[in-house]
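First the structure, then my questions, so here it is.
All protein chains of the complex are present and in place, except for one that has been dropped.
Right, chain A next:
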């Protein structure tokens, strides 16, 4: 039975009480005395010359303090990109300037042109209507393949091309891969689109800038997944504010899913404007604004090919992908289709030769960056669709073809041909578990029953690999990252034995306040209620790289373990002194230090009190106090994996696809709080099902966003998903972090889209429509109907 409070317990979340009673403190809940309000004037065309911005009439409007344009930002840097990819030919990617406010040109609908700051939000909004913007429209660059033609209009003339980079991985393998294809007994080819998505955390972005003119201190309150990263990027690269004069606070944040990793222009704006006006300045995004200013996700067009020998063994894989960057490079955009995508193309398989080509392209659309899964869903989708297609072409079971080519349980650690080393995994076990919990054996009977009702039932499987817990800093540095990817923690023990744990990870739904406390409680053997988890404020935590890529427990949790171990080591020394014993004989169990083999002991609070009231204390050899900081830099990624099964019913009359069952069997390594893990998977599944069935970010031929609100962009709702069957009993612990954990935040969104589409294709084939071998996401009724009826 799970314990209550330590590692392995489904402890109820402590943060829930404030959220359930209206006492959460989100950024929009912060109002500073004297604050003014900002309203952004944004481009309503996708591509154009910005001839003139006349703010005179607006500045004369009631309550207006100032209208800012690009001219006000002449002395500051642009929004930086945090990752430089090197192309196939050894050249750095093309990196255009990204101004805070548009200069000379507008490059996507939503590109910020001017900002009105006024006494009230209503006044700012009214005055924004009076800003006169004169734009000469240019032909928008929208289609990625057309964009890289020599005579295509350029999104950024100064860099001379819309091709950001042409990346090959592993370039040295290319010739051998091509040879393997020539020798193949069978080749399966698939062309597909990975649809553009909008992250849409329920809390829109908000930024509040404050400036203390007496001390020269800036404070930015922002909806961020990583406040320290924002402090670094904005302070060092945009506004030139040193860290000790810039505090960034990300309080309760209402979901992120990647879209709140990045440094955005609005954050730099309110920070800059607060100093310029000597007033706090607040900006709150509307949802409509979020659709044209939050970085979006996915948007790949891919051709993928698999070579097999006569025994159906995979012999080689090659891909060609066009990845949309949008109009500017968002913070981590270049890394997503490359290092977070190409390195995962081995999947769970022993494919010996792999070549991945990615062309990243600028277009006149909203910038694209990481969205839940970030590169890994794109890799998994194409690979798991391709393997399914191969099985159908060869007339073998999709489950068996996968099993045959899986890396075997005794082959770990496994070096893939795409650079990474999987430390642990057991893909046969997760596949077996999936078939068990999804009652695969009973599917035929369910399909027959559905057929009697006029519905086509299909079963689709997918098996994913992830690389989480990004990553060794020296490695990512070689790959082009302009940041380290460690995490830090400070554990402060108070005199009476309570603890404050400061973490650089950020919780915006993940429940760290509960699960991190469980870890520390387990290590010391005290009640978790004595432990407070503090995050989200650069002023109290030494450093933090934040929360994304399912890294918080694997990296941030490991830093907490390291710092807590330092605390325990020092506490043992104090206990040894108090007990007049050798330090080597001191044991810590259930919050009590004892001398091995004796009945002598001192409890946790006795030691902590001695640390702060050091009357009986070895002052000559040890400092008083009990506070430790640790930085943890991972030695490898972690590699969660799992088997996902989707059961759909297709209504051939209407084309509607219903998810009737969904099962997930994951291997996340060790688990701290099963309830939280299951919740993470369930949420990820809904997002993946949303991508597969409903969600699509669509720009028209003029670059206008057609899916710009919740009226137009189909978010999954309660009726669109079933109850999920989620299992995490297959455990191969991570070998290189102290908790043996792998990360669970993105799995659901990675593994589910191919399972859904494979199920839809299975339903078609069972109904005799074997002519339909692929259908692009989202599988809307209209798309299904068109596929069936031409």
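In this text, contacts are C-beta pairs under 8 Å (C-beta built on N, C-alpha and C of every residue); 3 or more make two chains touch, one makes a residue touch a chain; residues count from 1.
Assume contacts and distances are computed from a predicted model.
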The chain dropped from view, which UniProt name applies: "Cobalamin-binding protein", "Glutamate transport system permease protein", "Phosphoribosylformylglycinamidine synthase subunit PurS" or "Carbon-monoxide dehydrogenase small subunit"?
"Carbon-monoxide dehydrogenase small subunit"
Given that one chain is not shown, which residue among A:254, A:280 or A:342 touches it?
A:254
Touching residue (missing chain; options A:58, A:177, A:333 or A:437):
A:437
Among the options A:154, A:287 or A:303, which residue touches the chain absent from this view?
A:287
Considering the whole complex rather than only what is displayed, give the residues of chain A touching the chain that is not shown.
12-13, 15-26, 28-29, 31, 122, 200-204, 252-255, 257, 286-288, 437, 508-511, 663, 674-676, 678-679, 682-687, 709-711, 715-719, 721, 723-727, 748
